[in-house]
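Only one protein chain is missing; all other protein chains are in place.
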Amino acid sequence: MSIYYYLAAFLFCLGLLGTIFKKDLISMLLCLELMMGGVALLFILFSKSTGFLDAQLMVIFTMIISACEVAIGLSLIIALYRKKQTIYTDDIKIITE
Amino acid sequence: MAADIFLTILTVVFALMVVFSKKTVVSAFALLMTLLSLAMIFFQLGTVFLSAVQVLINAGAIAILFVFVMMLINLEQFPNNREKSKVKLVISTFTMLVVLGVFALVINNNIETLSVVNLTDNSMKALFDKLFNAYFLPFEMATVLLLAAIVACIVITTHEKHENEEELQILKTEEKL
Partner (left out) sequence: MLEAMIEILLKTVVILALPLGALPLIIHVERRGAAFMQRRLGPNRVGPFGILQPLADVAKFMFKEEVHPTHVRPFFYTAAPMIALVVAILPLACIPVAAPFEAFGRTIFPEVFRSDMGIFFAFAASALGSYGILLAGWASNNKYSMLGALRACAQMVSYELSLSTSVVAMIFLYGTNDIHVMIAAQTGYWFGFLPKWGVFLQPVAAMLFLVGIFAESNRLPFDLAEGESEIVAGYHLEYSSMKFALFFMAEYIHMIALSALFIIMFFGGYSLLPGMELIVERAPILLAVLQVTSLIIKIGCMIWFFVWVRWTLPRFRYDKLMDLGWERLLPLGIANLIVTVLIVYFRNQ
């Protein structure tokens, strides 16, 4: 079971890497999902080791929040695509122009 | 133990594919496989309900949304020759290594206390007793959050379409005149 702790940390960090490193918004959202997955795994492991069920409830809340985040993020991407015909972060520089 | 290692390797491989694959659609399907293997891990850890929910919500709904939007936008129209910023790569790798190092240190120092299994009652009934008593207010707030997200999505995505409809209406009335 202890190997899963390292897996959760690795998933979180990999998601973090991708979120900074990727250039299009959809990939960044995908990497955010990856981070969420790592957090959910960590919550379940904590609930197993501490014996509290609260941590498992946190997983449910994580899922609800990630669903909201993905829905709003994707609709923002679609709105952006309609206005600017791009999904790359380099092209979105309204303030500096 | 063998199953643990197998599932870990599976998840790591798919997670690496999410981040390092060149095609975004491939990363979306890799994310789907990551979520499914996470569901398998949840099942392995004995949280059967959460693994079912993971498949139902994350793999069945959220990943589909991703693929759906990708197909609507048609990512292949964008040329794949964007310049890669070295600074970004260095910064992100550095951040990742630092955070991973901190996590690994913390986990390594507490591995004995962390790998003890203290959970006795793992049933769905106990889980929902807690959800509907101690966590009732957060639960209600989560539902309100979902509702707000639905409304927000509709407002964000139908804004322009609405304008078009108005234009269409104007055109129609002009035609009638």
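Read from first to last, the chains carry the letters A and B; within each, the first residue is number 1.
The working rule: contacts are C-beta pairs under 8 Å (C-beta built on N, C-alpha and C of every residue); 3 or more make two chains touch, one makes a residue touch a chain.
Remember, predicted model here, so these are calculated numbers, not experimental data.
Of the chains displayed, those contacted by the omitted chain across the entire assembly are B. Touching the missing chain, out of B:Val13, B:Leu97 or B:Met124, is residue B:Met124.
Of the candidate positions B:Ile5, B:Ile64, B:Ile111 or B:Ala134, contact with the unshown chain belongs to B:Ile64.
Touching the omitted chain from subunit B are residues 25, 29, 32, 48-49, 52-53, 55-56, 59-61, 64, 67-68, 71-72, 124.
In this text, only the chains that are shown with their structure count from here on.
Chain centres here are Cα averages; for subunit A and subunit B they lie 5 Å apart. Those residues of subunit A lying in contact with subunit B across their complex are 1-7, 9-18, 20-24, 26-27, 29-31, 33-34, 37, 40-41, 44-45, 47-51, 53-54, 56-57, 59-61, 63-68, 70-72, 74-79, 81-83, 86-88, 90. Residues of subunit B that touch subunit A in their complex: 4-5, 8, 11-12, 15-16, 18-19, 24, 27-28, 31, 34-35, 38, 41-42, 45-47, 50, 53-54, 57-58, 61-62, 65-66, 69-70, 72-73, 75, 78, 82, 88-89, 91-93, 95-96, 99-100, 103-104, 107, 111, 113-121, 126-127, 130-131, 134-135, 138, 142, 145-146, 148-150, 152-153, 156-157, 159-160.
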